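Of the protein chains in this complex, one is absent; all others appear in place.
After this line comes subunit A, so read on.
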Amino acid sequence: FMTRTLPPHPQGHITGSELFGYVGIEAVLDQMRRKAMKTGFEFNIMVVGQSGLGKSTLVNTLFKSKVSRKSCTPNYEEKIPKTVQLQSVSHVIEEKGVKMKLTVIDTPGFGDQINNNNCWEPIVKYINEQYEKYLVEELNVSRKRRIPDTRVHCCVYFLPPTGHWLRPIDVEFMKRLGKIVSIVPVIAKADTLTMEERLEFKETIRHNLQANGIQVYPQREYDEDAEDRIRNDKIRENIPFAVVGTDKEHQVNGNKVLGRKTKWGIIEVENVAHCEFANLRDLLIRSHLQDLKDVTHDIHYETYRVRRLNEGNGGGPVNGSLEKSDGESQSRSQPFQLTVALH
């Protein structure tokens, strides 16, 4: 009878070729997939920009359904509020067995006032409040199995298609919010720009962003490996995406396409030759959705947590200015050091 044994391996790396025969470890991928399908996903997307830039339409187009607040509020009247408000609406959508709770957070009133100073403050406050909610849950002694995630995973910032450069409000907003949330800037209503104007505009914007030290998604410093870097570099060279949104369908060459019909032609929204909607959709949904959530959880949330725990007994969530607080933490400036000693 033939018998054989393998030589012993020291602790360390044992590659697949040295696994003598099938073990079944790769089945864990399916197990994960199954669990994820069963649990479902949450995604929270915020849209920011002046009224009339097509925010609601774009979001509806992205998710092929009436997910924006506008579309689900009966008797909706377009009134510009006196201050920036934040309104969120949630829906559960499903595709091929994958369930997702999608929350769209709208910011009517942003940039619409005569004096727009500090119009980002309610937004900063909202974002930090969600981090605070999560932190409180996480610090509970008895915790929920799944902490409800209302943190903003992605903030789509709408730039008007001026064709020139970033306006002060754009710079101020993105500078401040780029530090606490992943911003995806888009050029709205891009069908008013020619290809050349678009390219020039994009390049100017990229220069403006760099000059002001603004980090937009995907942030360079969070690339995980070389593969990631290559993939994300391609995206960074192309942002901001110039988008057009619509929920209307038209016949083009015998096919039904989503498009905007004008006297001079039909702008096919999902045609990459016409606009970059498809690129945006692929980025936000098809390839980087999980990454957006991970960056929010592993980086933005952790940053908030560190700041918060270092403040000691601040009381409420960090809000307002992101500069070194002077009046915020008055009495106690001791760090929150929870030393858990092994007895």
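Convention: a residue touches a chain if its C-beta (ideal position, glycine included) is under 8 Å from a C-beta of that chain, and two chains touch if they have at least 3 such contacts; residues count from 1.
Convention: contacts and distances are computed from a predicted model.
Among the names given as "Exosome component 2", "glutathione transferase", "Septin" or "Large ribosomal subunit protein eL6", UniProt records the absent chain under the name "Septin". Residue-wise, the contact with the chain that is not shown comes from A:D291, picked out of A:D106, A:D170, A:D191 or A:D291. Between the chain not shown and the residues A:K79, A:K96 or A:K234, the one that touches is A:K96.
Although one chain is not displayed, its contacts with subunit A can still be listed: residues 1-16, 18-29, 31-43, 62-67, 72, 90-101, 103, 136, 139-143, 145-146, 148, 224-225, 247, 281-282, 285-291, 294, 298, 302, 305-306, 309-310, 312-313, 332, 334-338, 340, 342.
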